[in-house]
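The structure under discussion is supplied below as structure tokens; questions concerning it will follow.
A single protein chain has been omitted from the complex, and every remaining protein chain is retained in its original position.
In order of appearance the chains are A, B and C, and numbering begins at 1 in each one.
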Amino acid sequence: MLIAEKLQIITDNSHRLNVNLGSLELKNPVMPASGCCAFGHELNNFYPISELGAIMIKSTTDEARDGNANHRIYETSSGMLNSIGLQNPGVDVVIEQHISWLSSIGATTIVNLAGSDKQSYVNVAKKLETVKEQICAIELNVSCPNVKQGGIQFGTDPEMLKDLINSITAVTTIPVFVKLSPNVTSIKEMALAVEETDAFGISMINTLVGMAIDYKTGKPVIANKIAGYSGPAIKPVALKQIYEVRQVTNKPIIGMGGIESATDIIEFLSVGSDAVAIGTANFNNPTICIDILIDLIAIMDELNIEHINQFKGRAHV
Amino acid sequence: MLIAEKLQIITDNSHRLNVNLGSLELKNPVMPASGCCAFGHELNNFYPISELGAIMIKSTTDEARDGNANHRIYETSSGMLNSIGLQNPGVDVVIEQHISWLSSIGATTIVNLAGSDKQSYVNVAKKLETVKEQICAIELNVSCPNVKQGGIQFGTDPEMLKDLINSITAVTTIPVFVKLSPNVTSIKEMALAVEETDAFGISMINTLVGMAIDYKTGKPVIANKIAGYSGPAIKPVALKQIYEVRQVTNKPIIGMGGIESATDIIEFLSVGSDAVAIGTANFNNPTICIDILIDLIAIMDELNIEHINQFKGRAHV
Amino acid sequence: MEILKLNVLSHKQLAVQTFELVLQKPLHICPKPGQFAMVKVEGKFLKRPLSISDYTEETITFIYKVLGEGTKLLSESKPVEIEVLLPLGSDFERTAGHATLIAGGVGIAPMACLARELAANGATLDIHLGYQTANQVFLADKLSEYGNVTIYTEDGSCGQKGYCLPTEVAPDSVIYGCGPHPMLNAIANQYPNQGWLSTEEYMACGFGICAGCVIKLKSGLKKVCQDGPVFAKEEFEC
Partner (left out) sequence: MEILKLNVLSHKQLAVQTFELVLQKPLHICPKPGQFAMVKVEGKFLKRPLSISDYTEETITFIYKVLGEGTKLLSESKPVEIEVLLPLGSDFERTAGHATLIAGGVGIAPMACLARELAANGATLDIHLGYQTANQVFLADKLSEYGNVTIYTEDGSCGQKGYCLPTEVAPDSVIYGCGPHPMLNAIANQYPNQGWLSTEEYMACGFGICAGCVIKLKSGLKKVCQDGPVFAKEEFEC
């Protein structure tokens, strides 16, 4: 099937696919995850990314970052490791070259915001606020180490997390989704911390943490040694954590972690997601976000499901 | 190759495979993991389990336990979910019917000990102490919820963990390996807690936690909803956590998590394990523990490695 | 019980979503009616339990229905060799008297060798086979060689309409049942006869080491893979 035909099917079924994340309405529940679509230019060569529910662009920091040395990625069983190191051109360039372009082509942009201390996050948030009409939402990447607090990750300490969120929501009116790290003893505790703030919603999960070893040398394959772990292998963990978070919050949840099929999307909606993001699967198939919507419509027909919302939260009833 | 031929090769290479876990010497570094070999009878129909480094029998509790309802297991990408619920006949039957049999056939037995509160653990340890000459070591399963402390798992709280270990080492002279749960914010913190006790060593990792959903009904597939996650999919997480734990302790480590090949074993030794356990892979191949030793010897030849110890800790130098 | 790579001799569709897989059997492997195998599907992590439908000296036959991803992959790939662990589990104790076979869906698969061996034993057979609909009927012709076959379909498109539960079973007849759980429970409680029922549960290992397949029967906790899959009928009575 040609892309044009696929897009037509999606358009024809748009009344069955639209989702609400609280007050935000998206065309459909599918968006590429941060770090897995760069700033959208490449995917837009395959299909118009304005047809997506949204696009979550690469983590953006105050200053440009070079990222980590090579090797940065490695394949594992049903997944991959990455340690890119938040390479990005810095918020000024991102606004000028990417956000404005995304806005001009009609894309729904979610900007992923990262930093190394509270101030650096706040700086980015303030700049994003100046182009707020071009931005649908901010996704707050809290899996960064806080260099001011001995390198503890913001997303692993409830108090530090709340403090960071509060300082962001204080300087911007853009809805903020907090992207939870799965690498914590209690994900509920973190969700409850978010619940006490003005954050708009939650996105989850960020990568697990893993390592790969070259058996010949005995050395880590990834230059940074430790790396983020993504792909189908992390799906069971994602489903479990979203299930638990949905038990303690009514905020909108963008679910992700290993999604590569329409049935995966239905599973993520069932445990409590309101929309989903697709990360690693884009690497294997550049048109996955469109293809998966086509499959989703077919399964909805098969199961006699009129609207995608009917899948939401079924694991909890 | 017939099993007898494989056993001969292993015997011929025994001087290259023996490992020391502190003062414990094992024939070779390979043992089946707890819950993945029952009490040894079935594997012993395939090969003499006395030829293994050791065998880690099913979690044993004070009283018999029925375990959970069906479904108890489900396949996922490169792994599986299980929620058996510690089904076991109770320590008295385990001693009479299983440990004595294992001892009689010359197997090296590591008894996995579980409980629901401190007292129930201690009861089992005391009974095991009465047959200590039949037991090589105790593996302390600390991934159990403490019913006396609001269901918090022993292995997720350093103080509770230390307290549990101390009460076990107070009543038994059998070496105790503490089996760490990977589902914590900081695995180093837990290892440091073990470091402060008289525990003999560490085994890791226990299962991650995951969930599977039937997309048609939207309901969890596993009766218990949430389940342990094992298999190759968890290997990167295991390697990373063992790497980190090795940075803070010199105690012997039995590494596990997704091992299914000889190169996997080498990777686990490289990050700091002294021996390895094989869990889920036994389900797919009942003779995996023997086959993998054959492959290991072949790779050692290929890489010009005289003794298995040469692989140890290479990721740290 | 052995792990073996067996050559595929044939692999064909028998009915809607229903496939027959014939493997070359080494002479020293001697399965019995009711036993099963764990069958490797390339691309899937765990093996899949399938009943041994029939066998000769040199062949072993499975009949499977496409249910989920594993069976779909198996039916679409055309492997030349398949890894199996077999033979596994308990078998049906065979009577020499009168036997009533009651099977539904893929539970019909193991009836092939059971009927053949019962007949060879001198037993007289009444065979009741349940399907969802006419285009899913399989094995009925073959089984009629060994006894009196009655077909049931849920939609009435072939044979009697309704569930596969005979209105009467001769009092001295031994019942042999295989099918979905509700069917087994109905058989167990509807007829006073002696008998044997084959059940199923999700399995990881198939040979007793994972405790994944444990179910609660009348006499206690049982591993379907090791204590079963065939259990005495009274185990299911309530």
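The rule is simple: a contact is a pair of C-beta atoms (placed from the backbone, for glycine too) under 8 Å apart; a residue touches a chain by one contact, two chains touch by 3 or more.
Here the structure is a predicted model, which means the values were calculated and not measured.
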Query raised in the report: Looking at A:78, A:146, A:241 or A:273, which residue reaches the missing chain?
Result: A:78
**Report entry** Sole residue of A:53, A:155, A:175 or A:231 that reaches the chain not shown, by the stated touch rule
**Finding:** A:231
**Report entry** For chain A, residues in touch with the removed chain
**Finding:** 35-38, 41-43, 45-46, 58, 66-67, 70-80, 82, 84, 87, 231-232, 280, 282-287
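As a convention for this text, only the chains that are shown with their structure count from here on.
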Query raised in the report: What topology does the chain touch graph have (line, ring, star, complete, other)?
Result: line
Requested in this report: Work out per-chain C-alpha centres and flag the one nearest the whole-protein C-alpha centre.
Outcome: B
Report task. Give me the residues of chain C that touch two or more other chains. Result -> none
Requested in this report: Any chance you could list the residues of chain B touching two or more other chains?
Outcome: 76-79, 232
